Structures are given as C-alpha cells and as structure tokens.
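One protein chain is absent from this view; the other protein chains keep their places.
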Amino acid sequence: MSELFAKKLLEDVVRMTSEAKTSHVGGCLSCLDIISVLFTEVINIDKKNPNSKNRDRFILSKGHTAAIIYSALANKGFFSRKWLSTFIQDGTKLPGHIDHKVPGVEFSTGSLGHGLSVGLGMALSMRYNNIKSNVYVLVSDGEMNTGSTWEAIMFAAHHKVDNLICIVDKNKIQSFGETKDIINLDPLYEKWETYGWNTYDIDGHNHSEIKKAFIDSKKYSKKPSVIICNTIKGKGIKDFEGRLISHYRPPSEDQLNDILKGI
Amino acid sequence: MVSKSFGRILLEDVVRMTNVSQTSHVGGCLSCLDIVNVLFNNVINIDSKKPKSKNRDRFILSKGHTSAVIYSALANKGFFPVKWLRTFFENGTKLPGHIDHKVPGVEFSTGSLGHGLSVGLGMAMSMRNKKIKSKVYVLLSDGEMNSGSTVEAIMFAGHHKINNLICIVDKNQFQALGKTDDIINLNPLSKKWESFGWNAYDIDGHNTSEIKTALLSAKKNSQKPSVLVCNTVKGKGLKDFEGRLMSHYRPPSDDQLNDFMEGLELIR
Partner (left out) sequence: MRNSFVENLVKYASKKKNVYLLTGDLGFSVLEPFIKKNPKNFFNMGVAEQNMMGVSSGLALEGNKVFTYSISNFATSRCHEQIRNDICYHDLDVTVVAVGGGLPYGTHGYTHHGIEDITITRCLPNMTVYVPADRLELEFCFNKIIKNTSPKYLRLAKGGEPDLYKKKISASGNVICHKKLSEINILSCGSILVEAIDCCDFYKEKGINVGLFSCPIISEETKPEIKKLLSKGKTFITLEEHKKIGGFGSYVSEISVSLEEPARVISCGVLSDGYDLVGNQKYLRSLHGIDKEGLVKVINKLLK
C-alpha cells in the first residue's frame, strides 16, 4: 500500500516543482518514503472528520517541503487534487511553505525549529485530556542546529511526553552545504539518547524498516521517541541524488518525463 | 593565604551589598563565590591599569543577576573605588542590579539568560584568528542550560573546536521557580557537554584547590573547548539560605548580616 502511494507522491511532487519552477524538490524526495508509510499505514486521520479529537496530529516542521504533504493530503481526499496544479501560483491556496489554512494541515511552518515545540504542546494537552493518539513531527537534520529544537527535546524528555514521535529526515544536506561540515552532530542518535529519548536509527527509504519503527515507537511508553531516518536528498532524480542543487533547482521537463516513464 | 582573604572580602561585600540595598540574588552570588575567588585571584589575567589590553583574559558573567559578586571582585582588584559598592542598586548608581558593561572591568552586560556563551564564543573566535593566546571565561548558571541559545553555542564551539573558550557552570541546582532537576533534569550534565565535543570537568565548586586544578588543566587543553561543571550550594555561607529557593529572592536580614560577620570573625 505504501509503495503505491509513494508512486503517486513521486509523480505529484516532481510535477508540482517542475511546473511551478520552484525549489525544494530534494527535501521532498528525501522524506517521500517516510510520508508514504506514515500516511498509509500509521497515522489515523480522516478527511470526513478532519478535526476529530482522536485523530493523530502531524506537523511538518521542515515547512519548505510543503509539496509532498499537499500531495499526500490531496490523495487522502482532504482537498481536490486539482489544487496541486495551482501550487505557489498567484492567489493559490497552496503556498510554498506549508499553511494551516489548507485542509488537513495542522500548522504553518517555514522558519525552521518551530515544529517540535508546537507538537510538544499538542502532545501535552492530549495526554492531559486522555486522548490516546500520537503527535508526529517531521524535522530536518538542519533543524538540529536550532536551539529551539533542543529546548523542545529537553522538555519533552524531562516530562516523558511519550505520545510525541519525532522523525528526523537525515538527508545530510542543508541549504548551504553538508550538515556534517556545518555543525557535525554525528552520531545523532546518541545525542537524542543522551537527552533521554527512545531512539531508532533506520534506513529512511526502506518501507518495512520505517513501518517497524513507527509501530514500535507507538507502543513505547515512558519516553518520547525519535526515528532518525537516514535518507538521500533528491532521491529518485538521478542528477539530484545527494546533491545540494536539489535544494534549489526545479526538475527539468526531461527529468519530469523520466520520472513519469519510470512510474 | 591571599586567596582566602580575597574570598572573605567577596563574602562580606556580597552579603552587605544585598542587605543594604535589600535586593535579591544573594543565593546565586554565594554559590559561585569560590569560583569567582579562584578565577579572579589565581587564574584570570586582567590588570586594572590596562583594562583593554589585547592580551587580557576575557570574563563574561552570563548569569547577570549575580552582578554583586563581580562588582566586588573588580572593585577589590582596583578597577573602581570600593566605595561604589555601597551605591549598588541605588537611584543613579553606576552599579545596576544586572551586570553592566559601563562598569570598569566588565566586558559585557547580561541579565537575560542564555546570551553570554555566544558572546564569549565570538570573542574567542576573533582571538583565535588574531593569534591572541588568552582565554575567554564564561560563567553560566545551571538554569541557563534550559536555553536553546546556550545549546546553539555549545554545538558550534564543539564543532569548531574553539579551545580558548572555557565555560564554568555554577550548578547550584536551583532556578527561579524551583529545583533545576524538577524543571528540566539534565543530569548527568557533564555527559551532555561531552556529547557535543567538549572537554568536561565535574567538580566540587566550593573546593578552591579542585577549582584551581580544573581551570589550569582546562587552560592547557588544546583540542576542545572546556567546561567546568561546578557542583555548588545556593546561598552557601548563610545558614538559613543554604540550598533553599528563597535565597534567590530574600535579602539577608540585619540579624543574618550581623551573625554572618560574627561567624566570619570566629572562623578566620
């Protein structure tokens, strides 16, 4: 199921960024497999009941990769797939950074380092109100530079907010270069462990590994969980894989056609 | 023993200053008093005659609310007249409640927590580029470990191996609303610093020889930035205040001041 969904996401994301001639396809593709598994097999959301109190909450903290979430939500029926072709057009409902006015989107982001704190607040309230669902927050590895992310990490661990599940899309590239050259935090999972989180370190493109980590982390109590997903920026577009340009350059028509053929 | 008498002067000044002005924060002054004593007496290279010398060591008090102990240290080191200390917190004073760079010898104003380490880091980076061999010392509270900005500086200094930066954490185990362990428990704290590439010492922050040994060792470390996690007692020296949150707020009473001064006479 997740494999099929992944193909839809791939097609949409490459088409959206190519047609709009816009950036950030690289970071969409690195988290594509994570989103596929999350939205098909893990997260409990329902377009008919989008504000159901028992829904799982999902926050995209790396808000610049909005395209993939818009695609996931459209394919889940939260809004018309036609909207996707209006991505970042004048007067669009779908801005370049994820926006809470879009049906199914819990929170707007775009400045890095905000999402985990917000998810933490939701999770605290849900715990207090005995809501059994989880909060999933997807952060980038670049966001690990940000002090505010660490503020949330420290607080969540201290209060053992175990309904909070953070996913790090560790695609190893941030906007100015390789993450390890800017502020090397490897081994990253050790940092989270030192700070009191239940930690998974997995291949972020292997659906069964992703699924297993999600299921395990949902069951885990006593600590918040983090799933560090080792991924490849630009995964799927050959010339973009593992390259900084995938953060900026939109896919060309040829690249789009290659992807469509492959699917 | 020059060191002890300097420490005693600091003690007397700090208790008197907070008593006379009826102001808060005596607890955090007393917890770091032995650290400041060793630092200013035995370690840091500063000279009241050449306060801007390029080769001086730099000291930043990031926990700016405990300015009294630094004002006392600087006055007694000759940076300004000791009689200024009596004007602490008064209208029109040169010595505001939070440490201020307009006071001779003070490198930087703080008062909002979580700023000092970044500033010290910037100084250290410039000094390294200019091949100035001195050190930058930054004194933090354990409450400041809550601040993301502190973590940003820790990560950056670790990554770039800024080895002329020495941070001292006054781990007095209290912050404004309670015990640090109850608010955000970061124990074991030195492990957290080590995980970001720092050279860490975990010591008794009231044992002057331990403090001195650690500071001298930190000065020699050429690979990494260093941190001294100093385990201290908030309000140390004032019996009713030791290890109690109210030492963060309540000024020493006249009775406490008198008892304290008498006690000092008896001991030394």
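Points worth noting:
Order of writing sets the labels: A and B. Residues in every chain begin at 1.
In this text, contacts are C-beta pairs under 8 Å (C-beta built on N, C-alpha and C of every residue); 3 or more make two chains touch, one makes a residue touch a chain.
Computed from a predicted structure; not experimentally measured.
Considering B:85, B:119, B:167 or B:211, the position touching the chain not shown turns out to be B:119 (whole complex).
For the options A:2, A:36, A:71 or A:109, the residue in contact with the chain missing from this view is A:109. Among B:148, B:197 or B:251, only B:148 touches the chain that is left out of the view.
Although one chain is not displayed, its contacts with subunit A can still be listed: residues 22, 63-64, 66, 88-92, 95-99, 101, 108-113, 142-143, 145-147, 174-177, 182-183, 244, 247-248.
Residues touching the missing chain, restricted to subunit B, are 101, 107-112, 114-127, 129-130, 148-149, 152-153, 155-156, 160 (touch as defined at the top).
What we mean here is this: only the chains that are shown with their structure count from here on.
Annotation: 42 Å between the Cα-based centres of subunit A and subunit B. The part of subunit A that touches subunit B in the complex is made up of residues 145-151, 154-155, 158, 182-185, 190-191, 194-195.
Interface of subunit B with subunit A (complex): residues 146-152, 155-156, 159, 183-186, 191-192, 195-196.
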